[in-house]
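Missing here is one protein chain; the remaining ones are kept as they sit in the complex.
Presenting chain A:
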């Protein structure tokens, strides 16, 4: 008999008989009904408590703020999405002197891996919303914004719309109906990459970005 059938048969023919399943009441996960402003405050507080940054901007001002952030850090380049409105907008402003060189992730990783790993200073991605309670960003990578865009560069900048902030993860997955189908990879990102494996001392950027900067569009 295959291992699969051996295992399943042992589980099915349980010597203690069949088990009854208890009811699960998820209401304990419910948080108070926060307003958008309260959600944003909580989100900001949570992200900052884990060494992330939140910049509140508008549809008009976010590019200026982005330029400031990149200039102060001396970023030489910025990886942008090709099709998403964030990328389109940045490409129309590509001539600005305060924006670094714009790069596009439009080839399979195999053809430019070492450049991505060694030479890209910053990347910018969109989000599918955020979670106020834990200070988390929801990312569903796409061909336009592949998985490694939010992982490899030392600085990750994420654009979040304030009206897409949910209170809890439970709320977000229900509102967006995740159960109906998940992408190949979905992520919650709640701060820069970090470790406390050396004597419980926090250090950032151990494998992923050292900095997470969230541009919130209000």
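Rule of thumb we're sticking to: a residue touches a chain if its C-beta (ideal position, glycine included) is under 8 Å from a C-beta of that chain, and two chains touch if they have at least 3 such contacts; residues count from 1.
FYI, contacts and distances are computed from a predicted model.
Peer 1: There's a gap in the complex where one chain should be. From "ABC transporter permease", "Integral membrane protein", "TonB-dependent Receptor Plug Domain" or "L-lactate dehydrogenase, Iron-sulfur cluster-binding subunit YkgF", what does UniProt name that chain?
Peer 2: Options "ABC transporter permease", "Integral membrane protein", "TonB-dependent Receptor Plug Domain" or "L-lactate dehydrogenase, Iron-sulfur cluster-binding subunit YkgF" considered; the missing chain's recorded name is "L-lactate dehydrogenase, Iron-sulfur cluster-binding subunit YkgF".
Peer 1: Of the listed residues A:33, A:60 or A:199, which contacts the missing chain in the full complex?
Peer 2: In the complete complex, the chain left out is touched by residue A:199.
Peer 1: On chain A, what residues meet the omitted chain?
Peer 2: 2-4, 6-8, 10-12, 14-16, 18-26, 28-29, 46, 50, 105-109, 113-114, 117, 133-136, 141-143, 146-148, 151, 168-170, 173-174, 178-179, 181-201, 203-209
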